[in-house]
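All protein chains but one are shown at their positions in the complex.
On to chain A.
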Amino acid sequence: MDGRCTHAVLLLLCLGSCLSLTPPAQPFVRQEKASGLGSNSSKGGLSLDVPMALRVFSVDYYHVQAPFEIVLWIMLASLAKLGFHWSGRLPAVVPESCLLIMVGLLVGGVIYGVRHSAPPTLSADAFFLFLLPPIVLDAGYFLPGKLFFENLGTILWYAVLGTLWNVLGIGVCLYGVCLLASGSLGDVSLLHCLLFSSLIAAVDPVAVLSVFQEIHVNEQLHILVFGESLLNDAVTVVLYKLFESFLRLPVVTGVDVLLGGCRVLGVGLGGLGVGLFFGLVAALTSRFTSRAQVIAPLFVFLYSYLSYLTSEMLHLSGIMAIVTCAVTMKQYVEANLSERSNTSIQYFLKMWSSVSETLIFIFLGVSTIQDVHMWSWAFVCSTLLLCLLWRATGVILLTAVVNKVRRNVVTFRDQFIIAYGGLRGAICFSLVFLIDDFPKKRLFITTTIVVILFTVFVQGMTIKPLVELLEVKRRKRNLPTVSEEIHSRLLDHLLAGIEDVVGYWGQHYWKDKFEQFNQRYLCRFLIREERQARSSIVRVYQELERRDERADEEHITQLDSNLLSSLLSSMLFNSPCLFSHFLF
């Protein structure tokens, strides 16, 4: 990130309170840090040692520049988020993502005003390597596994075929528009249009998560949209790289297209495989962490990140890898680790993904203020229209087919929300910057920004009232009970049994078979001796008992007249015991 601008703004503040006499004019003048002992740094002939008296205070900004600026951006993001939640009625109407983008626009504007040139943009590397993984890991770790696998067929159907439909449709139509408006858009070729459509057609998991968080639709709908946004990464990545490499080839043959198709499969399955591998290794490692419980959570993060980086290195789908890794290791890690470690994992994941998400949206706002915009009414408007149109038709057609095979039909209202909830976000933004330079690249960048802003603002803000208007089925907010768990397990067994009687190898047959394999081999290998074989009924029961105990303990500590202890114990909901030790 180019930091000179922030350096200017913030240094002003530092200098105001500093007693230093010499402003840091050039990076090469090293100031001597006065530590009170008059240390004369004999670092060789590197620095221009201007002879000056011993300083009491001095400022050496360049020493801390990079981490300092990063921290300041994160601080800005977090304070914005804090302010948002304190701003009264606003959170109910405007989704967080919109407000963060607006803050970003403001900050970008200020920086532009001060510096008179573009503010720092979100670099694609920083985004893909640092900002995206925490969010996807958080999503994968808390993915409702059962629901996800039950709907996996539908999700894949939407993700693969839906994305292909969108990409091809939007690409070809855009090319048509470019041909029609050949005066201004004549030099955009078909491949360019396809490349552009491959990055703009994909639904973005970050944007979807942040908006759907707040609207609480029924779980099936949520998992369909969200699952699609996660899994379409494989298709998007392949198509993008495919068209990019086609652009560099002199001639494109049919064989190349066929190979491209195989690559989709390879990228998806490869990402899956990498994730599975790291997930199992992580589960195995967690088995041995009983003597070093404090660092146990670290393994979860390290292995997940490693799976992401490895698959990015191999040009596979990083998102699929990290999601698979999280889903795989979760049940074994939770069984192996202590309750506190599990809680730390959950809190850290939430925190990091929250910070990442906030930073992404703020930077989206900041990066919008640029010199590099190129506008074309035809291109921008037609892109917007085509995105909406193709998504709507795609969802309707695909659902019509898939409803014939599904048990729980996807209703028209759900379909509308699926189509309307196809938000674009920072992934498109980063991908568009990575395109090889060509005359109309700026146009693409501008269009991408417009599409993202439109989907996040217009669709993001109106989806909540629409959900209420259309009376889409909402999520039931029941506390889980042991009876539920018992009854649903019984029903699972019953349905599996009936399938056996009829001789039908249905969904329950495979689920049952997997469960047996899991119990017999995987659990025995990956879970610690004393934590083996906890039926889900027992887990639910134990969790409920723990909650009751905590509620009792909380009650007791709150009866105490010490206000501070009750505040602390209610803040750190899960470990009141820890703090009450400190205070009594």
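Following the convention adopted for this analysis, a residue touches a chain if its C-beta (ideal position, glycine included) is under 8 Å from a C-beta of that chain, and two chains touch if they have at least 3 such contacts; residues count from 1.
In this section, contacts and distances are computed from a predicted model.
Visitor: Between "EF-hand domain-containing protein", "Prolactin 2", "N-acetyltransferase domain-containing protein" or "Superoxide dismutase", choose the name on the UniProt record of the chain that's been left out.
Guide: Per the UniProt record, the undisplayed chain of the complex is "EF-hand domain-containing protein".
Visitor: Just name the one of A:310, A:343 or A:518 that touches the chain not displayed here.
Guide: Reading the full complex, the residue touching the unseen chain is A:343.
Visitor: Pick out which of A:267, A:322, A:428 or A:540 touches the chain that's been left out of the picture.
Guide: Checking each option in A:267, A:322, A:428 or A:540, the one touching the absent chain turns out to be A:540.
Visitor: So which bits of chain A touch the chain we can't see?
Guide: Residues in contact with the chain left out: 96, 142-146, 210, 213, 218-219, 330-331, 334, 343, 346-347, 350, 354, 357, 407, 476, 478, 480-491, 493-498, 500-503, 509, 512, 516, 533-541, 543-544.
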